[in-house]
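So, chain A:
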Amino acid sequence: MPHIQSGDLVARFYALFEGWGIPWIVPRLIVMLVVVSIIILFISVVAMFLIWWERKISAHIQARFGPMRVGGWHGWAQSIADGVKLLLKEDIIPTRADRPVFILAPMVVFAAALAAYVVIPFGPGLIVEDLNIGILYVIAISSLAVVGIIMAGWSSNNKYAALGALRSAAQAVSYEVPLVISLIGPVLLAGSLSTTKIVEAQRYLWFIVLQPLAFLTYFTCAVAETNRLPFDIPEAESELVAGFHVEYSGMRFAIFFLAEYANMFTVCAIATTVFLGGWRGPLLPPWLWFLLKTFFLLFVMMWLRWTLARVRVDQLMDVAWKVLLPLAFANLGITGLLVWAFS
Partner candidate 1 sequence: MTTVNLHLQQVKEQTGESMEEMWVNMGPQHPSTHGVLRLLIKLDGEVVRECIPYMGYMHRCHEKIGENRAYVQIIPYTDRLDYLASMYNNWAYCLACERLMGIQIPERAEYLRVLIGELQRIASHLIWLGTFGLDLGNFTLFMWCFREREMVLDLFEAVSGQRLNYSFMRIGGLALDVPEGWLGDVKAFLQWFKPRLPEYDRLSTDNIIWQKRIQGVGILKPEDAVSYACSGPVLRGSGIRWDLRKNDPYGIYDRFEFDIPVGTSGDVWDRFWVRRQEIDQSVRIVEQALKDIPPGPVLAPVAKKLRAPVGDIYSRVESPRGELGDYIIADGSEKPYRYKVRAPTFVNLSALPVMLPGYLVADAVAVLGSVDIVLCEVDR
Partner candidate 2 sequence: MTAEEILQQIRARFASEVRTSEVRRGEATLTVKADQNFEICRFIKEELGFEYLNCLSGVDWIGENEMEVAYAISSLRQPGKIILRARVPRDEPVLRSVVPLWGTADWHEREAFDLFGIRFENHPDLRRILLPEDWIGHPLRKDYQDERFVPYPWDDRKPGSVVRPTTA
């Protein structure tokens, strides 16, 4: 059963309720609710910041300003304004859409984005639940998001959306494989799937030094998994208009948008954890180090997006099966040999 390990506070909280004779489930539910609210709040703030940041980065790369009006200094409140606008917008469900699936799809996507945050170690002890299968858990959960995308694409009853969903399915199935295999190398080195243990194993040396190939493979797959340029073919606006979420508007669209950025943060946080030594770093507090590294990776993702053109579907598959998979396997083989040789 799931239980919270974050220090004495929670245990004392439980004890308090036991003392009052209230059923055990009540305090646990309260704790769950609080944790989930904190995560949602965190996701929202991070996603809004990321959206604003991306608009700024893209604008400056393109020799323009980006949002400048809302909120004074460089339009910092633009994301909030957009969010409020989307919240207030009319919720449109196409007449011929598959209603229950249409409504369920953004929830599935968001739930997947939310659940992945459970095992991200923001600092020593700053983790919701240190699962001993942490990395595997993240990968498993992130594959749920694809299901949501397919549901959205299918239920919209729109050919573009269905094409986007088809592409997304193919993409997800292909890129899951090199993603998992590229992560096995660092896991071998650390000897554990738990995220905190992996960070602790990088006490002396970041794994990016030992596993540069794995890092590149993972990062490429991560970009593909989050459907971002150059791999954003499920929503390629010049071909499929907006792909799977073409029929979504208002709040549901905002959820998709939020989930996309939340997923970006997740994959970058995992990369930080596995390859960049997690929260480790001199002088600054651990959580700040963690965020700094993660945001650097996020910046690289945005930078890539505003530099490159979109690949084609068949090229996407080629990259997955003919480039990334051999690289990941090569890395895994080398790592295994080295680990065997040195132990």
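Please note the rule applied: a residue touches a chain if its C-beta (ideal position, glycine included) is under 8 Å from a C-beta of that chain, and two chains touch if they have at least 3 such contacts; residues count from 1.
How were these picked? Simply put, all candidates are chains of the complex that A comes from, given by their letters.
In this text the structure is predicted, and so the values were computed from the model without any measurement.
Engineer: Every candidate listed belongs to the same complex as chain A; state which one touches it: 1 or 2.
Structural biologist: Only one option touches chain A, namely 1.
Engineer: Which positions of chain A touch candidate 1 when the two form their complex?
Structural biologist: Going by the criterion above, the answer is residues 58, 61-64, 159-160, 162-163, 167, 229-230, 232-233, 236-241, 306-315.
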